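Structure record follows, encoded as structure tokens.
All protein chains but one are shown at their positions in the complex.
Right, chain A next:
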Amino acid sequence: MSTILSISDLRKSYAGGFEALKGVNLEIEEGEILALLGPNGAGKTTLISTICGITTATSGSVTVGGHCIETEYRAARAMIGLVPQEINLEPFETVLNTVRFSRGLFGKPKNEALIEDILKKLSLWDKRSSQIKELSGGMKRRVLIAKALSHEPRVLFLDEPTAGVDVELRKDMWEVVRELRESGVTIILTTHYIEEAEAMADRVGVIAGGEILLVEEKSDLMARMGKKELQVMLTEPISTVPAALAEHDLRLGADGQSLVYTYDVTAERTGITALLNDVAAAGLVLSDVATRQSSLEDIFVDLVSGEDA
């Protein structure tokens, strides 16, 4: 695989002097899906806007397919499709004309069959002659996606594409994104839904306070950072963790009838055997045990709260 997007030491200070990007370095491989996770105000939209030419960088460089976004902006931008976070659409124009316009604006010759195909995939074909203002919020968001796809981008930025889209449609959109990836399109999406990153991404990047905290293969990340919880259910309720078990760092379960033990899956010794022995030795009777793997969400919350500290 080759690098399709390369960002080095990208900085952006807004007019007021606020530094929204503090030296971002990022390489994106052709054909991958990268999910950018980050809290509100992390700099996700700023990063995307700078790459796409909507705001200008204060310093640093970005190349798309080897083309510098400043000196070779035509070649660079022609490769990029952008689905912005805000729903920005001409309210009085029809769906079809709005999408046609985008294709033309990017210098691509007319291709009605392609546009029909895109609108059908996004379940917008029936609405093609409606004015944008007559559409629901979720439909408008799909029009934004259709516009971005209309000029056949090699790199697609999706800035919170599924915000305000219902579960059913969200699944449809994931399907569209997966198909795009199959066809070789590189996708960078930002999202607040961790399940979305979990479901779709090959790699996950975490951004907070204008800095990329980490970029990793999703599976590595989950294995490395993944913690497991062992829940030991008891036959009798207890009020406190018995003193005999103090060295195990246990929590009392919310039901008052279980003990919760958190351990690192990748550690050499998980300490489960010793724990279970000690539980029996303390005179407690087990009724059941269960384990739970922490999700990307837990990992994310851990990382970002660590940043604040």
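Here is the rule we go by: contacts are C-beta pairs under 8 Å (C-beta built on N, C-alpha and C of every residue); 3 or more make two chains touch, one makes a residue touch a chain; residues count from 1.
Following the convention adopted for this analysis, contacts and distances are computed from a predicted model.
Tell me the UniProt name of the left-out chain, picking from "Electron transfer flavoprotein subunit beta", "Transport permease protein", "Dissimilatory sulfite reductase alpha subunit" or "Response regulator transcription factor".
Missing chain, per its UniProt entry: "Transport permease protein".
Give the residue, chosen from A:55, A:231 or A:270, that touches the chain omitted from the document.
A:55
Residues on chain A that touch the omitted chain in the whole complex?
Contact residues on chain A toward the absent chain are 14-15, 49, 52-56, 73-78, 80, 82, 84, 86, 88-93, 97, 100-109, 147.
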